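Below is a slice of the complex: some chains, not all, each in place.
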Amino acid sequence: MAGMKAHTEYLTFNTPERYEMVHITPDVEQIVRRSGIVDGLCFVSPMHITAAIYVNDNEDGLIEDISAWLEKLAPSQPNYRHHQTGEDNADAHLKALLLHHETTLPITKGRLDLGTWQRIFYVEFDGQRRKRVIVKLLGVTEE
Amino acid sequence: MAGMKAHTEYLTFNTPERYEMVHITPDVEQIVRRSGIVDGLCFVSPMHITAAIYVNDNEDGLIEDISAWLEKLAPSQPNYRHHQTGEDNADAHLKALLLHHETTLPITKGRLDLGTWQRIFYVEFDGQRRKRVIVKLLGVTEE
């Protein structure tokens, strides 16, 4: 009978820009391969409240559209109550909520079981400092 | 001791309309029963970047409200940068991001453990062609 296991790794990012989208599908795919898990689920989440994960197309124009759209729906502006604490990043929290702070991905036959155009992005809304992303897999190992 | 297993199936949709919400709770429930898993998690996700899954009420008026609201927050319009690639569906990507591209559901006693009014919807934002949804379960089988 096949065994079950959990496997955990942490990715680290320190983006040059405050707002940045980083394509991380190859990083996650490598973790899946190292895990030895052939069938199961792969959880990916920033351990921060001003960053998010999303899955969509790796097309430069669309990435710019997504950035402009996030800015429209959750604008950077001075008058948030959170800024009374001395912070200036309330919009980063709202943008992170909009994209959701975590995602789960399927693993089949030892690979991420994504569609042709599905790519994983780490989205930084308050960068220029060290941040961590947890990747935790749970599933069946080879018999 | 109870065994653990993963179970995977793929649903296929080809909606007559470009935008469409399809109620899929019965399809997912049937997969749960076929899996033999009695306690665990059920992951549901389109394998495409212009579709989403959401869980809410199966009430026609509300479904129209959700459609109108998505159109307001992520409007179909010509001036997206993504359209420079020849595509015309950038709004479909944004709408899919807004609803999140995947959901996880609980399984208890061999059934989806949903509240009275929770129903699962596949949401198509660029249809009229064949699309796939992955349903992957992970959990405990009968002893």
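The chains carry the letters A and B, assigned in the order they are written, with residues numbered from 1 in each.
Here, a contact is a pair of C-beta atoms (placed from the backbone, for glycine too) under 8 Å apart; a residue touches a chain by one contact, two chains touch by 3 or more.
This is a predicted model, so every value here is computed, not measured.
A.B. asks: Please state how many copies of the single repeated sequence make up the complete complex in this structure file, given that 2 appear here.
C.D. replies: Every protein chain is the same sequence, and there are 3 of them overall.
Following the convention adopted for this analysis, only the chains that are shown with their structure count from here on.
A.B. asks: Roughly how far is chain A from chain B, going centre to centre by Cα mean, in whole Å?
C.D. replies: 20
A.B. asks: Quick one: which bits of chain A touch chain B in the complex? Just the residue numbers, please.
C.D. replies: It comes out as residues 1-2, 4, 39-41, 54-57, 59-62, 64-66, 69, 73, 98-100, 103-106, 108, 113-118, 138-140.
A.B. asks: For chain B, which residues are in contact with chain A within the complex?
C.D. replies: 3-6, 8, 41, 43, 45-49, 73-74, 80-85, 90, 93-94, 96-98, 100-102, 104, 132, 134, 136, 138
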